[in-house]
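Apart from one protein chain that is not included, each protein chain of the complex appears where it belongs.
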Amino acid sequence: MEFLSFLIKRVLWSVLVLVGLSMVIFVIARVVPGDPARMALGPRATPEQVAQLQTELGLDRPIVAQYGRFIEGLTRGDLGRSLLTERPVNDDIRETFAATFELVLCTMVLAMGIGVPLGMIAAYWKDQWPDTAVRFFAIFAAVTPSFFLALLLQILAGYVLHLLPTTGRLPNSMEFEASTTGLLLIDSVIAGRWDVLGEALRHLLLPAIALAAATMGQMARLTRASMIDVSRQDYIEAARAFGIPEWLRVTKYMLRPSFVPPLTIMGLEFASLIGGAFVVEMVFAWPGMAAYGIRTILQKDLNAVMGVVMVSGVFFVLVNLAIDVMVGFVDPRVRIRGRR
Amino acid sequence: MTLTKLMTTSAAVAFMALGTAGLAENVVTMNTVQIFGTIDPAKISDYTDYMAAVNLYDGLISVDSSGNLIPELAESWVVSPDAKEVTFKIRDDAKFTDGTPVEASDVIYSIERLLKINLGPANLFADVLTPGSVTAVDAKTVKFTLAKTFAPFLTTVPAIFILNADAVKPNEGTDDAQGWLATNVAGAGAYSLKSWDRGAEMTITRNPDYYKGFLEGPIDTVHWIITSDEATVKSLAASGELMMTSQFQSPETYKALVDMGRFQMVSQDTGTAFYLKLNTKVAPTDDIHIRRALALATDYATIREVIFPGGVLSTPLPKAFADFHNGDIPEPKFDLEAAKAEIAQSKYAGAPIPITLGYVAGTGFEEEISLLMQSNLEQLGFVVTQAADPWNRITEIAGKVETTPAVNQIFFGPTYPSPDSMFFTQYHSKAAGTWASMEWVNDPEIDGMIDAARATGDTAEQAKIYKTLQAKLVEMQPDVFLLTQTVQHAMDKCLTGFKAVPMQSFDYDFTRYQWTCK
Partner (left out) sequence: MTDAPLTNAYQNWFRFSRNPTAMIGLVIVVICVMAAILAPHITPFPDHVGAVTNFRARHLPPSSINWFGTDNVGRDIFTRVIFGLRISLLLAVVVLGIAIPVGTILGMAAGYFGGWTEIVIMRVTDIALAIPPLVMALAVAAVLSPDLLHSMLAIASLWWTWHTRMIYSITRQLRTQEFIEAAETLGASKFHILFREILPNCVSAIAVKTSLDCGFVILVGAALSFLGLGIQPPTPDLGTMVAQGASFLPDYWWESVLPGLAILFLALGFNLLGDGLRDLFDVEDVR
């Protein structure tokens, strides 16, 4: 019951944030020097065409009415047309988003899957060499620009060792349409195409590492700190006194509560993950939404850019919602305290 | 004994290779640096557009690497003595990709539609063709009646691609099928569109039933990847995915690809010129002395030898147009002292002179040239601003005098195999307002000479006019004549067939290419 009300509050809150976000984007899109209708039609348009589109878009109406239209368009999933591709922006984003989603998802798995155990190791051997090593790693991971790491990985794995592919999601020669979910890892399994699965994984590895490194360091650091925190708590002392075996103490009684701070921070880190995806996708020629965003920015393709910003924001809010619900599930205190 | 054995073995190997060759596709993956703007034959305008169109559609005639007109859909043509009537005979076996025959009515439909939409190649036929100019003599014969004598007319015909009228008409809608032909192809080309993501790639596949047939070892699939990023090109080449580079990679990339062993460099002189187009209507390049100073402050040898390979360009017309090139004009010199003297004579002398250098963003060699210019110009008292813009932004700012930068790095190659293409599109006031005419010359005398050359069928007379025209343009200095492009590609050693063609990007008609490895 109490969990339900927490959930409702949290969802309402997310909706509010999204409305705010839409306002921000609307304002940015409207402070453009120049006429949105002319920009949408491109340089070859005649004045009559521009006037017609202005009426169509309602640009002659008051700003509040314009915002209403904008919101109405958003709810219908209508983000306007892209100048670059001459297609509806939502079609473009739908196609490219899957690639970004797959990359970011793998990045999160990698960051948590390696970062948390590293933090546990560091906490367990606190102030000994594994701890020092992990702390060093965490600091360097945090301060290495993701594009630089991406380039280094490309040189090392791509050019020097010839281990892994350095561009794209699949080899050009490979025929495969990810039509079910858009995620290669899932669709290839559904289709039973193990060769595609293997190639998709090989292509994913370098970009995911480049993108994950900073978050991985952050996770290791936080896990370490909160494990040490928890280990000082009375109930752990009690468990030790009761002679509960050490492995059980560490994994069961300490891990679950110490998992909360890294999980919460993961949500916030997510914004920088999306930002990082922009550079990493460019370096690895990853056909994702971020690469689409950069291409359209350079072409001054406003609808597309605003679409990308909006979708990034929605993505961020939804992930945070999911994480909050997960945290609320893991740690009952959160539900009572409210959010964070 | 050993010899026989060896022979049998190799025969067996050859046989096996042949067996698999039947199964394996010949895929050519090539990178290109600009996006494909459109595939509608009535709208195609730039080099990249034509690269797709020439493979997806066929015209009545085409052009070979020497600039000669060669048959395509038309097997023969007759020009009337007064050069005002041209009659084409369409091949009996010419058919569209859907199997229906190509007929005179299709040609008429394609041209009427082109004139109505009035974009892309339509400007070639302004005042020359009007609705009704093209008539059917019979189902397989079509006659063009020109409104006035237009000497280069025949050389512009390859720019007209023939649509399948029966396939287009049901999709006309209210916009003459512009919406439908933006993503669909209805022609007689050797290739069909398989996929197209405007920002990223295009894939076309071979039509096995193509009426003209193919050479041995035909290219089954052509896959264009849109990227100018050198790292991506190298990485695609290293992983074996790339077969052919664009012509705009850096020398470092070409070298890296050749070092991989799989690639060879193919290079050819072309009729494409590389200019610094000077906006003659804005400060400071509105002053002839400043324009001359810019020409004298350009380090031609370094550009040609180190930054971008090319030959000497001394007039607006490259030497490739041998009969029309004015060989008496000396090649431009790099002389900073003389440049100083010119500046002293200009109305801007005595104070720092602000100047904007425009170039295509993300193009390495153009940025290097821009830096080279800046370092020389700063010694002469210019205050330089670099303006790097993406290509479609440049096409936009070229539309108005005020937004056109003072100096612009622009390549211009013949859009049809006639000197008229080089002069009309760049210097005639009727063609003003495009990226090809950023000089804004707008000079009645120049217009008159271009028109005079168009109105005569006499080649000697034309040559005389064009030579005077070149002298006049060099005198006016609306451009710095940087170089004639030596086109370069790194190509897989198994891929042959690249030959520069002096018309748009007809050199990327992939029916002319062969995969020679089995």
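First chain written, first letter: the chains are A and B, and each begins at residue 1.
Here, contacts are C-beta pairs under 8 Å (C-beta built on N, C-alpha and C of every residue); 3 or more make two chains touch, one makes a residue touch a chain.
These figures come from a predicted structure and were not determined experimentally.
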Report task. Would you mind spotting which of A:Ala98, A:Leu164, A:Ala285 or A:Val317 touches the chain that isn't drawn? Result -> A:Val317
Query raised in the report: Looking at the whole complex, which of A:Gly119, A:Pro207, A:Gly293 or A:Gly328 touches the chain that is not displayed?
Result: A:Gly293
Query raised in the report: Which one, B:Ser105, B:Ser375, B:Thr403 or B:Thr459, makes contact with the chain that was left out?
Result: B:Ser375
**Report entry** Contact with the hidden chain (one of A:Glu102, A:Asp131 or A:Asp301)
**Finding:** A:Asp301
**Report entry** Sites on chain A contacted by the missing partner chain, in the whole complex
**Finding:** 13, 16-18, 20-21, 24-25, 28-29, 31-33, 139-140, 142-148, 151-152, 154-155, 159-160, 265, 268, 271-272, 274-276, 278-279, 282-283, 293-294, 296-298, 300-302, 305-306, 308-309, 312-313, 316-317, 320
Query - Touch residues of chain B, complete complex, unshown partner - result: 229-231, 234, 250, 252-253, 255-256, 302, 306-307, 361-362, 364, 367-368, 370-372, 374-375, 378, 384-386, 388
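Note that only the chains that are shown with their structure count from here on.
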Query raised in the report: So how far apart, in whole Å, are chain A and chain B when each is placed at the average of its C-alpha atoms?
Result: 42
Query raised in the report: Once bound in the complex, which stretches of chain A touch chain B?
Result: 42-44, 84-87, 95, 151, 154, 158-159, 162, 165-167, 171-173, 283, 285, 287, 292, 295-296, 298-300
Requested in this report: Mind listing the chain B positions that touch chain A in their complex?
Outcome: 27, 29, 35, 119, 182, 197-200, 223, 225, 227, 229, 231-232, 235-236, 238-239, 241, 361, 390, 392-393, 395-396, 399
